[in-house]
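Since the structure comes first, as structure tokens, the remarks are kept for the end.
All protein chains of the complex are present and in place, except for one that has been dropped.
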Amino acid sequence: MRGKLIAALVVVLPAWAMLPLENRIHAENVALRYGTTQVTGGLRDRIGQGMAIALLAGFRGVVADFVWIQSHTFWEKREWLRQYDDMEVATILQPQSVMFWDLGAWHMAWNIGYAVSVDPANRTKAEGIKREREWWDKAREFLRRGIENNPNRYDLYFAMGWLYQVKYQDWCRAEEYYAKAIAFPDAPSYLPRIHARALEKCGDAIGAYQYWKGLWLQDHRTVHQPWGIVAREGKRLEDLLKIPYNQRVFPMDPARRPGASE
Amino acid sequence: MDAIRTENLTKKYNLGWRRGRLLALDRLNLQVRPGEVYGLLGPNGSGKSTALKLILDLVAPTAGGAWIFGVPCDRVVSRLHVGFLPENPYFYRYLTAVETLEFYGKLCGMGGTPLRRRIDELLELVGLAGARDRRLAGYSKGMLQRIGLAQAMIHDPQLLLLDEPTAGVDPIGSRDIRDLVLRLKHLGKTVLLSSHLLAQVQDVCDRIGVLNLGRLILEGEVGQLIKDQRRLNITVQDLPEAGRARVEQAVRAAGGTVVSVDHPETTLEALFLDALKKDSRGAGDHD
Partner (left out) sequence: MTEPASPVVIPRPAGSEWVGFSPGRVAAIARNTFTEAVRQKVFNILLVFALVVIATASLFAEFSFSEQLKFVKDFCLGTITVFGTLIAIVGTAQLLPNEVEHRTIYTILAKPVRRFEFLLGKYTGSVLLIFMSLVMMTLMFSAALVYKEQRLIASAREDAAGMSAPDLQQEIGQIQAATFDPDLVKALLLIFVKLALLAAITLLVSTFSTSMVFNVTVAFMILVAGHLVGTARDMWADNRLAVWLLGIIPDLGSFNIADDIILGNAIPWAHVAKVVLYGMVYLVCTVAGAHFIFSDREI
């Protein structure tokens, strides 16, 4: 009996003494924006009992993946609303999965959007276009929420910019988002090029030219860029903006150099 | 100094709040002298195993104490010179004989070449050299008993506690164990063995103690106890029938009574072993 009492003390007292540490860890969890997910009644209904238990057991990623894979099968079966619903649940489960937001929006705007626009059930072409736009708007709203949850990742800003550029054809809004995306150090190297083009399309050719020039003037040995493309764009803008020849930096066609013999 | 000394050693087990307490051992006062073979006898449930467990500190006494070579039993150091063979030993089925003895040897602080040599020695001694690399799962009961003896002796202890060493073992195995115990005695070891197989104990023990329901009811030297002082056996050979009548008459004349006249019997065990020895296939690997 004595042994059991001492054992109880030895286990319980340090556990209590560690409550501050436990709270600290929990606070850090919350601050770093991970930790427990509340399993509300609504969520449980949408994912089922078994998955709710797995969720509580800490298998959030696995549950989200199952839901995501399920959304994929709905896509194959062309059940758009169910697919949308599951993609939403996946983002509720793992709001910090950039992949879910990004791919979800892509499915909505590109895949579902196209599918509903050519749906034979559309009475008119206009109806098809209208339905397609509704899905673009859903995608945009989706990405907006995604950015809210992940303000420090470049991916969703880029995705939003691409949505504006390709679907809405709104180069200026696209440029806004590309600018945000390229501010992050881990943005891929082709992003600034895309941003430059959007800048030009939005009307700021000078800004675009400044970009290409700045890029060209970097050390070609240490920075890796498709210099052929850079040169081509830079040269094109120099011609467009009629930059005086003595201020140009991009290599000209040897045949067209002033003073060269034709 | 006694090899084992107990003083009012008592053990009561709690059987739960409704059923009260079971008195397993009642004020046992025992002294086992160094170098002797002491037999602790008694029916099942008489407290023999309890006594051994108390001496080995596997359970704590309700009252009283026990000492091994002067060291109180609740100290780990008291077990430095003790080897124990429990009843129906089991061991780890997935280990071979060598691995088993290696394990127990390491527990006793042995290692390296001395341990390996000792293992070879012991396997030879208990007759398991041929099965040394076989897993214990494939051992018969007799073989398990023998490996049990080997692990008890791995660190060459001065005192051996054997709980029912011959229970469930065939006559050949029993005899081997008996011979081993005698050999240990010859080497100056002390042995405390508990048993309820009386005939086997008789040949081996110097002194015996009889437990019943937790109390020591009888103790003494075997030789003294089993002799019937009142009667005398005289064995004669080649006596003709007529001579027999005259001997009986002489006894009556001297004031005695002829209780019985009979041909002496050998024991069934001796007959059995003899027959096997004569049969050429009786020798070799016992189990």
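What to note about this one:
Per-chain numbering from 1; labels A and B assigned in written order.
What we mean here is this: a residue touches a chain if its C-beta (ideal position, glycine included) is under 8 Å from a C-beta of that chain, and two chains touch if they have at least 3 such contacts.
Computed from a predicted model, the values in this text were never measured in an experiment.
Of the candidate positions B:Pro114, B:Gly223, B:Gly243 or B:Gly256, contact with the unshown chain belongs to B:Gly223. For the options B:Leu23, B:Leu80 or B:Val247, the residue in contact with the chain missing from this view is B:Leu80.
Touching the missing chain, out of A:Gly42, A:Gly58, A:Pro151 or A:Gly214, is residue A:Gly58. Even with one chain removed from view, chain B keeps its contact list with that chain: residues 1, 3, 34-35, 53, 56-60, 69-71, 75-84, 86, 88-92, 94-95, 99, 103-104, 106-109, 111, 148, 151-152, 155, 158, 161, 185-188, 190, 206, 223.
Hidden from this view is one chain, which touches chain A at 1-4, 6-8, 10-12, 14-16, 18-19, 21-22, 24-26, 28-29, 32-36, 38-39, 56-62, 64-65, 68-69, 72, 94, 96-99, 103, 188-190, 224-226, 228-229.
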